[in-house]
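A single protein chain has been removed from this complex, and every other one stays in its place.
Chain nomenclature is as follows: A and B, assigned in order of appearance, with residue numbering initiated at 1 for each chain independently.
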């Protein structure tokens, strides 16, 4: 159910992008308890002129390895769970993809659980 | 008003993409009653490594023809209307663009009706 958009500077290897995607997915599985099969990620690469970030907003030092992750997901996770998600994404991206934790930007876009159709035209999560 | 982001694997023909966009637009017009002129779609193509989907989550068999459709729209449609939208998008993509209904993934992102400006710096839908 999460639809994950992963944006980064062009030029990273396929292996790096794969590790990034896998780390994010594992963090989602571990913290917000999505099924292991529930994985839908779109990765986009951008030229430097098109990928604009502040290198020190909030005194966090960002580099060209920055990954901007926007996750659409069903609403209802507690603040503690969302905080655990951010921590786990940053930890796993550091551990598995070698990223500095400062280079992990996350935004959650919450939607109703009825706002998804995973195929066949049905609203699989509507009760 | 809906802003529709259509993502698919690279390599589809222009004709196919046009049919996909037209089918989605027609489904929106028919089910959530947007004006026929209210059409704003952005289509993006992605390499296989960048377009990651589970091929059988929820026992729905997906192929490389998968279309991931994320629709930002004003909130307020009933569940029945949203369900009708999913059904109609899948039906028309099957009928008009030859897609299997299993290859139609939809996510709605609802926003306030005041959250749109269609040009000239005004909030045309604000009351």
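We adopt the following convention: a residue touches a chain if its C-beta (ideal position, glycine included) is under 8 Å from a C-beta of that chain, and two chains touch if they have at least 3 such contacts.
Only a predicted model underlies this, so the values are computations on that prediction, with no experimental measurement involved.
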Touching the absent chain when the full complex is considered, from B:32, B:52 or B:72: B:72
In chain A, positions touching the absent partner: 7, 44, 46, 49-54, 56-58, 60, 62, 68, 70, 79, 82-83, 86-91, 101-110
Interface residues of chain B (partner: the chain not displayed): 3, 14, 17-18, 21, 35, 37-45, 72, 109, 111-112, 114-124, 126
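Here is the rule we go by: only the chains that are shown with their structure count from here on.
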Mean-CA-position distance for chain B and chain A (Å): 21
